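With one protein chain held back, the other chains of the complex are shown just where they sit.
This part shows chain A:
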Amino acid sequence: MNQTTTASLAPARPPARRRGSASTARLLTQSGVVAGLLVFAALTSFPVVVVVLSAFSPESEVLSWPPNFIPSRFTLENFDGLTARIPVFAQSWNSFVFAAAVTGLSLVFNSLAAYALARIDFKGRYAIFTVLIAIMMVPFQALLVPLYELISDIGWVNTYAGLVIPRAADVAGIFLLRQFFITLPRDLDSAARIDGASELRVFWSIILPNAKPALLTMALFHFVNNWNDLLWPLIMTSDSSVRPLTAGLALLTGSATGVAPYGVMMAGSLVAIVPLVVLYLLVQRRFIEGVAMTGMKG
């Protein structure tokens, strides 16, 4: 029998069946599967297509009944409306700084900690690891109130530090990197240690270069999660000097009186998704593998 039968939804085909009908059945299932996938893909991408089309659609058409799927002409007036309402470039920059700083810091801090837990043989390692696992189950949302009070006591509300520092390390990240570091073969670093290499040197020139896939996955997730985050920026930023774009857009819906400024919001949405979609398309294979590998939260 050929390969297709190994898939879980393969048609029932007794081995003795004749060739002609088998390939007909196969063609039928295959087209059924493709039809199913087309429906999935259409349902999935439809809202994204609508965002793109209405972002470039004249405002009068966005706010008209009956609605147009395809605009009569393409225009940038929604983007003018967007820049008039919110400082979109500044907020995109804030999103970038926030996401990139969290990504950079947490890669450094998490990988250092994960290295200690995976490759240094010290007493208390398991105790620390167990405590970290317990902390991993504390939902971030449960800490919002005291975190806000803490940040405001330090005077970090409306600062990059207030947004970034509390996220500079995370238990889930340490956990996943530790799991990865453990799988690296022991021979890799034992030779270097025998030659007298320092712990930091082993970490930097042996473990890290070999952990590139895990680090890249972590980086992608940190960047995407923080770029997309809403609740934390909403609480930590009350003025727009450091407010990231997601929070800026969310507050735009609240500011609307009567009909929401959809054309403008679709333009803003497009600005918010383009960098991530580009990033995703560049590294999509890695990204999907990364999700499967780590099972990480989004």
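Keep in mind that, in the parts below, a residue touches a chain if its C-beta (ideal position, glycine included) is under 8 Å from a C-beta of that chain, and two chains touch if they have at least 3 such contacts; residues count from 1.
Here is the rule we use: contacts and distances are computed from a predicted model.
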{"item": "Chain left out of the displayed complex - its UniProt protein name, from \"Heme exporter protein C\", \"Cell division protein FtsW\", \"Cation:proton antiporter subunit C\" or \"Sugar ABC transporter permease\"", "value": "\"Sugar ABC transporter permease\""}
{"item": "Hidden partner chain, residues of chain A it touches", "value": "1, 3-15, 26, 30, 33-34, 36-37, 40-41, 43-45, 47-48, 50-51, 54, 62-67, 69, 108-110, 112-113, 115-126, 128, 132, 135-150, 165-171, 174, 182, 186, 190, 193-194, 199, 203, 224, 227-231, 234-235, 246, 249-250, 253-254, 259-260, 262, 265-266, 268-269, 272-273, 276-277, 279-281, 284-285, 287-288, 291-293, 295, 297-298"}
